[in-house]
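Structure first, commentary second.
A single protein chain has been omitted from the complex, and every remaining protein chain is retained in its original position.
The block that comes next holds chain A.
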């Protein structure tokens, strides 16, 4: 059973990602659009993200790891995530989504203490709060619309302020394997086209700004609760 588990894990160690930004005033319209498109209810989403980096003497090269604390649950739950560099090569570069390795593990709540003991340091931390949609449309897709907040005091998630007031981050991700990432990327791209009237999604690091006509699209969605086809 352990051998089988490990084989399956090796097959799902990638993710496809795109990001975009939207003005906070249009988030409600985006939620209506998403709900209409994917048929699932939004979930509240509040995650404390701790970005750790290895100390200067640890490892032949520096390493980074993310700890995610889900604050939405009554009992916070922790995940460790390792995000790799973007896949290279002409095949990957032609895709409109970013493909990278990504491995996650649920962990117990003393994970931060473990990594400090191992010689990792807190590089920075963020609080992401907003909504999430999880659905299947050619691939298992996750959409989050959230404000990205920084903490004024160490770990003070109750005193977080937006990094970009008035602007929220839209992130679309899907897990993939080395065998199916092109199909997953295509499914994601296809889905993201429907969001184009409100948010332009592109590879992280390729910034495109807000959609100039978003206001009109949002007004359309808000006026009849999503019945309009854009």
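Keep this in mind: a contact is a pair of C-beta atoms (placed from the backbone, for glycine too) under 8 Å apart; a residue touches a chain by one contact, two chains touch by 3 or more; residues count from 1.
The definition used in the following text is that contacts and distances are computed from a predicted model.
A chain of the complex is left out here; the name its UniProt entry carries, from "Dynein light chain Tctex-type 1", "Myotubularin related protein 11", "Mediator of RNA polymerase II transcription subunit 20" or "Exosome component 2", is "Mediator of RNA polymerase II transcription subunit 20".
Of the listed positions A:23, A:49 or A:104, the one in contact with the omitted chain in the full complex is A:104. Remark: the residues of chain A touching the chain excluded from display are 1-2, 5-6, 9-10, 13, 54, 56-61, 63, 65, 80, 82, 84, 101, 103-108, 110-111, 113-114, 117-120.
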